[in-house]
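Written below as structure tokens is the structure these notes are about.
Of the protein chains in this complex, one is absent; all others appear in place.
Right after this comes chain A.
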Amino acid sequence: MVALAPPQAYSQAGDRRHLGRALAIWLGLLLIAVSLLSLGHGASGVSASAVMGDWLAGRDLSATDRVVLFDIRLPRLLTAVLVGAALAVSGAVMQGLFRNPLADPGLLGVSAGASLGAIAAIVLGGLLPPAVAAFAGWHLVPLAAFAGSWLAMVALYAIATRQGRTSVATMLLAGIALAAMIAAVSGLMIYRADDDQLRDLTFWGLGSLAGASWTKLSAAGPVIILALVAAPFLARGLNGLALGEAAAAHVGLRVQRIKAACILSAAAATGASVAISGGIGFVGIVVPHLLRLIAGPDHRWLLINSGLLGASVLIAADMISRSVVAPAELPIGIVTAMIGGPFFMWVLLSNRRVLDA
């Protein structure tokens, strides 16, 4: 394949960017393929290719086809794309910020913070002055989730990093403590919830794309898109940070600004994705780790490729979640945990040297 041959400009020894670029092309193709597959796959048995054929031939679509394709499958697909990309990119950004491949919003309480924000918005939203509630509207839940993840992230960073050094042990333990405390507060909130709110809330615990809709997508999507677009601009800074804060400052990077931007974009992506689909674990750890093994840790391609692969992975997980117990469906969080858990264990074991230090 032409794409894999390193072009002249990249043939410099030690330059792995041609790998990253070739990978981006392949991952883009994979994403398109998986998306088409997912559109054609569902409980109703409507075939995407048949509908597409009808549509291209200028024939009118049946009302059912239209609803299934455009009101059910398409928003769900786009949700999977955005959430998958958001999970993987925020994982990669957070790992770069903490200089550690184990940092992950799901593990370290950042997603829990987002859940708490969302739960608080649902349960306590009614207490807001009507004018404020009306102004915030559909954005209230994603905004609250973002605020929650941002606060959790800032707290975690402040605890785990001292004088520019991150202690792995402190980071993991602080993350666990933070997640537990947040879960307790969330529990308290749920205690206060009425039946309607409870139904809304249960799916947050497991993570699911079943609630995907154009409305939710329009509320949280723009935030995710903003965070995803911003992420590649952090690449140079994250590469510098890998040498430590002092060295990053020595080469002329504005370290405080970069750190704040990383925290903001990772929190925004996590918060918005949790607002749509609840906490979906392991994508943020598994995807960047795999990509680092293939093309190295250079963030200039890592962040983009994480977005592409994360999207494909979540679409695939969603298809699995819809087919295993069809016509019912498994919460997608269970699928990613079943696959991601053992993988995570493997990452842990291969990093044992770092952790024991």
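In this text, a residue touches a chain if its C-beta (ideal position, glycine included) is under 8 Å from a C-beta of that chain, and two chains touch if they have at least 3 such contacts; residues count from 1.
We take it that contacts and distances are computed from a predicted model.
Considering only "Cytochrome c oxidase subunit 2", "Heme ABC transporter ATP-binding protein", "Tryptophan synthase beta chain" or "Periplasmic nitrate reductase chaperone NapD", the record for the omitted chain gives "Heme ABC transporter ATP-binding protein", by its UniProt protein name.
Across A:Gly58, A:Pro129, A:Gly252 or A:Pro327, the residue that sits in touch with the chain not pictured is A:Gly252.
Note that of A:Ala158, A:Val229, A:Ala242 or A:Val324, the residue touching the chain absent from this view is A:Ala242. Interface residues of chain A with the unshown chain, by the touch rule above, are 9, 12-16, 96, 99-101, 236, 239-244, 246-254, 292, 296-298.
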